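In this view, the complex is presented without one of its protein chains, the others remaining in place.
Naming follows writing order (A and B), and every chain is counted from residue 1.
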Amino acid sequence: MSDTQTAPPAVSAVDAPHRELPWRSALRWESGLVIVLIATLIFAGTQSSDFFTQSTMFYIGLNMGEIAIMALPLTLIVMTGEIDLSVASMLGLAGTIMGYLFEHHWNIYLAMAAALVVGAVGGALNGALITRLGLPSIAVTIGTLTLFRGLAEVILGNSTVGGYPLSLTKIGVVPIQGTQISYSVAIFLGLAVICAIVLHATPLGRSIFAIGLQSEAAHFAGIRVGRIKFWLYVLSGVLCALAGILFTLKNASARFDAGTGLELNVVAIVLLGGVSIFGGRGSIVGVVLSVVIVGCLQQALTQMHVDAQVQNIVLGGLLLVSVIVPNGGEAIRRIRARTRRRVPA
Amino acid sequence: MVQLRRVAVLATALTVGLTAACSSTTKKTSDTGSPTATGVKKGLTVYFIPKDTQNPYEVIADNGGKTALEELGGKVVVSSGTADTAAAQIPSIQAAIQAHADAIVIAGNDPSSLCPSLGQAYNAGIKIVSFDSDVQCPNHLFINQADTKQIGTSEVDLLAKQIGSAGDIAILSAAATATNQNSWIGYMKEQLKNYPNMHLVKTVYGNDDPATSLTVLQGLLSAYPNLKGIISPTTVGISTAAQYLSTHKDIAKKVTLTGLGLPSQMKPYIHDGTVKAFELWNPSNLGYLAGYAAAALASGSASLSAGTKFKAGKLGEYTVLPAAGSTGPSVVLGPPTVFDSSNVDQFNF
Partner (left out) sequence: MTVITAPLVRRMFRAEGLLRARELGIVVAIVVVFVATTINNHAFADAHSVQQLLTGASLIALLAVGETLVIVTRNVDLSVGSVVGLSAYVVGDVFVKHPHTPAFVGFVIGTLIGAVVGVINGLITTIARVPSLVVTLASLYIVRGIDARIVNGKRIDPVNVPRPFTEVGYKTVLGIPWLAVIVALVVLIVGYAMRTFRSARDLYAIGSNPEAAALAGVPAGRRIVSAFTISGALAGFGGALFLAEFATVDATGGTGYELSVIAAVVVGGVAIFGGSGTVFGAALGALLLNTINQALVASRISSFWNQAVAGALLLAAIAFDRWVGLRVARRMQTAEGAHRDV
């Protein structure tokens, strides 16, 4: 959100923040993430005897797959300075729709297509409210978070729908033949490559950076800010619906409350990946690394029988450290400059 | 841009390296001993997977399980998530598989979403036991705190006795999707057919959150001013309702409350007359029984066939009941205990 910020530094030249080229700061962040990943792997390998076993990678993929898929469009949206908190509710709504239609004897593939359409419509609703009516995205998506979840509850109530074809639900049980990669992770990696190419190597990607850095200038430069944001939200809706389909098939069960509470996890992962909440900075590689780090860390801690609440403390601490450390150097410089000025000449 | 590509390559290399490393398997040697005289092996590892790690009721049950395994020379690992969802429990099932646990005792957050993972565990040789909240998966034993039907019928009977078997009643439940809640409510509705003068007007869901429970409770009281009784088969619901009624005595005079409650929580409400009677069972015994059942299954001294018996320490001997309806083979802890002013002080759970 480009408008949510604390008061900026005073305008003295000494204090002027070092404005970096976007890719330079992304590079620094990713290097940091790689170090953290290596440290995590060393930690996991030494602390848990079960970590470097065959099934670990499959399990991590199984647990993180849908969250990772939702993180991709959110990355793009956050980079334009907006946010989408309705991601997990759309996951639930799409899964619910697919289950409901399947229960009413629709062909499973048609039901999936319908779920994707619902995702697009939901995303379009977000996009229209935010770009056409100019409403703040954090508020709108809190509203649609509740609305989508509510619609799912109206549709399925407290029943669950199962009985999907085994050829599809096996994605929750076996990895891709010959590897330890779960189907959802494979889909995620494919999407990540596409997103990375678009973001870093196409004019559209450069536009996304520009919108996040300085929305008005981008507008005057001829970039269709509103249109891009709108379609990003539609993309988010569709990909979250896809995540919902995968989630439902993985569990072989559709419920209205699927994915409740995951939105904050997704936001945390995107932020950890180096995407600035103000927009204009970030990379897909960073988000991929973030997904891997969080997945490995959670898997390792669970294997070590660390309480789930403590795991949350670790996640929160990681998030905090990841944003304080880059700013820490500047903060210290600022404090030192201020105290130096206080000392009488 | 070149720098970025280098980092990307490095990251990819790392991922490839990880894949290669993971393709080597580390086998863990099983260190369980041979069966003892009672037929149960020593050194068993049982994973208890409650709904979440902080639910006080489940914590008591888990501790009961720990006691059981200690008596048998084994150990218990308690592992679960923080949110009451199936997705939060799946990593714990995976950890059990990777640690080559002997058995899993799980309170399912969801009747069906756990089946794929539990199926994997079963195929890996882990015995599956469910307790508190059953899962609708094959190949597992359900430790029922009390006969499901009996919970439903006794709740209705308990209320009927207090309101003279006539009047409008409502149910204040937990989450709309909770398996155990819905099973009990199903049998309550069945039992109500035996009381033609009692009508179930509504079921509301408090989601085990005191604030939500209070809001829906008040809405209920407004929507049905002639309400005579409320059954709340959830400890959060009944304690929230009891607190409200005990501070609004005029309503307490009209509405009778009962349900499933913890004696330690409900004591003051029995003493000040807000609630006459409620029921429950000892969660510690439930966990204890589940622990013994899991150990017996893992040792091969019991199986899922109906009629097999096994010993459960100080609780005595139990028999596996055959599958019925949508429930698989199960063991019943015993009848629910009714708590009222005569006995509520004797219990500290």
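Following the convention adopted for this analysis, a contact is a pair of C-beta atoms (placed from the backbone, for glycine too) under 8 Å apart; a residue touches a chain by one contact, two chains touch by 3 or more.
Predicted, not measured: the structure shown is a model, and the values here were computed from it.
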**Prompt:** Which one touches the absent chain: B:Pro196, B:Pro225 or B:Gly325?
**Reply:** B:Pro225
**Message:** Given that one chain is not shown, which residue among A:Ile142, A:Ile176 or A:Val198 touches it?
**Reply:** A:Ile142
**Message:** Could you pull out which residues of chain A are in touch with the chain that's been left out?
**Reply:** 1, 3-11, 129, 133-136, 138-140, 142-151, 153-154, 157, 261, 264, 267-268, 271, 277-278, 307, 309-313, 315-317, 319-320, 323-324, 327-328, 330-331, 335
**Item:** For chain B, residues in touch with the removed chain
**Value:** 53-56, 59, 82, 176, 202, 204-205, 208-211, 214-216, 218-223, 225, 239-240, 243-244, 247-248, 251, 264-265, 267-269
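Going forward, only the chains that are shown with their structure count from here on.
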**Footprint of chain B on chain A - complex, ascending** = 23, 26-27, 30-31, 34, 37-38, 41, 49-50, 52-57, 59, 62-63, 153, 157-158, 160, 162, 169, 172-173, 179-181, 200, 247, 250-253, 255-262, 283, 285, 288-289, 292, 298-299, 302-303, 305, 307-309, 312
**Message:** Looking at the complex, which residues from chain B come into contact with chain A?
**Reply:** 1, 3-4, 7-8, 10-11, 14-15, 18-19, 21-26, 28, 52-54, 77-83, 85-88, 90-92, 94-95, 97-99, 110-117, 119-120, 175-177, 182
